[in-house]
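Note that this complex is displayed minus one protein chain, with the remaining chains in position.
Chain IDs A and B follow the sequence of writing; residue 1 opens each chain.
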Amino acid sequence: MFPTPIEKQSSGAQIAYKTMLPIALLMWLGPLLAVALFSVKPDTDFTNANYWGLPSSFEFTRNYGQVFFNSDMPRYLLNSFLITIPTVIGAVALSCMTGFALGVYKFRANLWIFFMFVAGNFVPFQILMVPVRDLTLDLGLYNTKTGLVLFHIAFQTGFCTLFMRNFIRALPFELIEAARVEGVSEIRIFWFVVLPLMKPALAALSVLIFTFIWNDYFWAVVLTQGAESQPVTAGITSFNAQFRAAYHLMSAGSIVAALPPVAMFFLMQKHFIAGLTLGAVK
Amino acid sequence: MHSIMKRTVAAFAVAAAFAVPAKADLSGDLTIFLDTSNPAPRATMEAMIARFGEKHPGLNIETTVIDREAYKTQIRNFLTANAPDVATWYAANRMRPYVEAGLFEDVSDLYAEPEIGAALASTKGALTIDDKQWGVAYTYYQWGVYYRKDIFDELGLSEPSTWGEEKANCAKIVESGRACYTIGTKYLWTAGGWFDYLNMRTNGFDFHMDLAAGNVSWEDDRVKATFGNWAELIEMGAFIDNHQTYSWQEALPFMVKGEAAAYLMGNFAVAPLREAGLTDDQLDFYQFVKINPDVELSEDAPTDTFHIPANAKNKEAAREFLRFATSADEQTIINNGANLGQLPVNASSGVDDDKFLNQGFEMLSTNSTGGVAQFWDRDAPAEMAKVSMEGFQEFMVKPGNVDKILAKLERARGRIYK
Partner (left out) sequence: MTVSSDIAKDESWFRRNQQTIAPWLFLTPGILFFAVYVIAPVFQSFNLSLYEWDGLGQAEYVGLRNYEDLYWEFSDRDAFYIAMKNNVIWLAMYLLAIPAGLFIALFLNQTVRGIRIYKSLFFFPFVISQVVVGLVFSWFYDPTFGLLNKFLGIFGMGPVNVLGDENLVTFGIIFAGLWPQTAYCMILYLTGLNAVDPEQIEAGRLDGAKGRKMLWFIILPQLRPATFIAFVVTIIGALRSFDLISIMTEGGPFGTSRVLAYYMFEVALSEYGFRMGYGAAIAVVLFLIMMCFIAYFLWSMYRDEKGH
């Protein structure tokens, strides 16, 4: 293992390492811990310039209560869920099919279509901004969650296809061949042979897409505008504008906005990391 | 006898005229979008809408309050898709893009009505493009210098009225370890306010409007004179540090804590200052000083307006709402000190007996003979406003860049006013 395992080194080095770990972590997460600290302080601390001392009173329930009950934040959270979950379902479903098509079948256009998906995934959002906005307006879907969902499904299909296709290519082809010999139709091969084998990839991809879509800001700003359809990334800016200079509330709001993907991450770590590192390990 | 008859008939006529709108039974939905997201204006609007709702019980009113800054970007979106029936906005050049795109309803018919036409004469001009009116103003407010009277008293200063006095005051304040003015230029329009006043005081209202209309070069000596005056204040240390990082609200604490002595702002700053604990003994107001003695005084007095989008569904109810909002009584209520704390647009309304409103009203009615401006980002076209305000912000941080900045603005003028 590289670097040299710490157990094999002097006890001095071991102690040094074990003390450096928590210090490094504190420094790394410092800015975030600062925000968490702000979020439990009362507002008097801020007017009295007591920024970095311990909170003069622990206002967790009061501040977070304000966020949850006295603002549009729950609405934004709900919108985020209503946007993210259908997108995950749609993108993953579409890409299972496209990944299967590109991974199993050999035909001339195969590689070019694959590259189209990959390249499309990397284009800057701005080149799509005006036409997509106009299209959404024309479809009457401006400022609706559906409008956002449709766009995200379409765009994420690029990344998801890349992911799925590589995964499927790594599956043993003999299974498919065997099924074909048995006279199983292609569609049934997809549904009964390949799909069950894709479960780990489905899980990983779902978690990844959940995080990407939840954290999207640009398209939320371009395609939605009000509390009825804005997800939490765009909503947090309205929230902050409403409570401008009320740092205890702005911090609490930010923490709340950040939580769901973090929770998702901790629950599904293995899948998450598997998804991200696709291709990093040959 | 005759006169009594005449008066009775007149009374009847007036009553009948009033009776007609009240009899109109409105039904259906009325969607209102507001940008009054700050707490005091928000409550005012909601109360007014509630009163309107009581008069028209058959009407289903839906109000949405959007953050004021976000509204400025969102309005173009909802005017095209999902337009409400009533929307707030601003007058003059700020409404021009939407008027030219046909997204605002022509409400000249409202101004033709005797009640409104006479009452709103003062703001009619600002709402006029191509000889037609496109909205109604519901409030306007003075701009001027709000200052800490107690700090002035402590340093033995009095309200200045000339440029020399202003600079002398400022020197003393800086000496005492404070800044003369707080300001937050993160959202650029606050710097535009300073430019408006310095330019109008140095060169006059007509020149200022000419500049906004793109008829004067930015490298003209007169513009340079304005920046020269501005530089005097900046180099004296008059403004707080790091203002480019703060919004106008975040700049308030400096004045509350006494680290800055004054704020060139609109009257809407009074409410948060009072809320932060400053009493009326500590706060006072003076009109921005005269700089050039040959120039008549003119003021910024921006209006906030209501418009009816062209794509609105219930225009009848919308028109009725506009009549209601601009009626003398409503105007008195919503503009009084407990509500918006601003000035009513209806000539028959009463100005609330508030220290600042009284001073503002007097200033605007008697002491502003040069003219009344709508504010830089409404008098100038959008793109020019943006580029120039960025330039103002840069100038305030780096006054040495003045030549580069003016050259850039001049180049922009060549491109924008084609």
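By our rule, contacts are C-beta pairs under 8 Å (C-beta built on N, C-alpha and C of every residue); 3 or more make two chains touch, one makes a residue touch a chain.
Note that the structure is a prediction, hence the values are computed from the model and not measured.
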{"item": "Among B:161, B:242, B:279 or B:348, residue touching the chain not depicted", "value": "B:242"}
{"item": "Option touching the unshown chain, where A:40, A:128 or A:249 are the choices", "value": "A:128"}
{"item": "Of A:85, A:171, A:203 or A:258, the one touching the omitted chain in the full complex", "value": "A:258"}
{"item": "Chain not shown: contacting residue from B:26, B:61, B:103 or B:255", "value": "B:103"}
{"item": "Missing-chain contacts mapped onto subunit A", "value": "1-3, 5-7, 17-18, 21, 24-25, 28-32, 34-35, 38, 49, 51-52, 94-95, 97-98, 100-102, 104-105, 107, 110-111, 113, 115-120, 122-133, 135, 150-151, 153-155, 157-158, 161, 180, 183, 185-187, 190, 211, 214-215, 217-218, 221-222, 232-233, 236-237, 240, 247, 250-251, 254, 257-258, 261-262, 264-266, 269, 273, 276-277, 279-282"}
{"item": "Residue numbers in subunit B that touch the chain omitted from display", "value": "69, 72-73, 76, 79-80, 97-98, 100-103, 186, 241-242, 244-245, 377, 382-383, 385-386, 390-391, 393-394, 397, 408, 411, 415"}
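Just so we're on the same page, only the chains that are shown with their structure count from here on.
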{"item": "Subunit A-subunit B separation of Cα centroids, rounded to whole Å", "value": "43"}
{"item": "Partner subunit B, residues of subunit A touching it in the complex", "value": "47, 137, 140, 142-143, 225-227, 237-238, 241-242, 244-245"}
{"item": "Complex contact set, residues of subunit B against subunit A", "value": "37, 64, 66-70, 74, 77-78, 80-82, 247, 249-250, 252-253"}
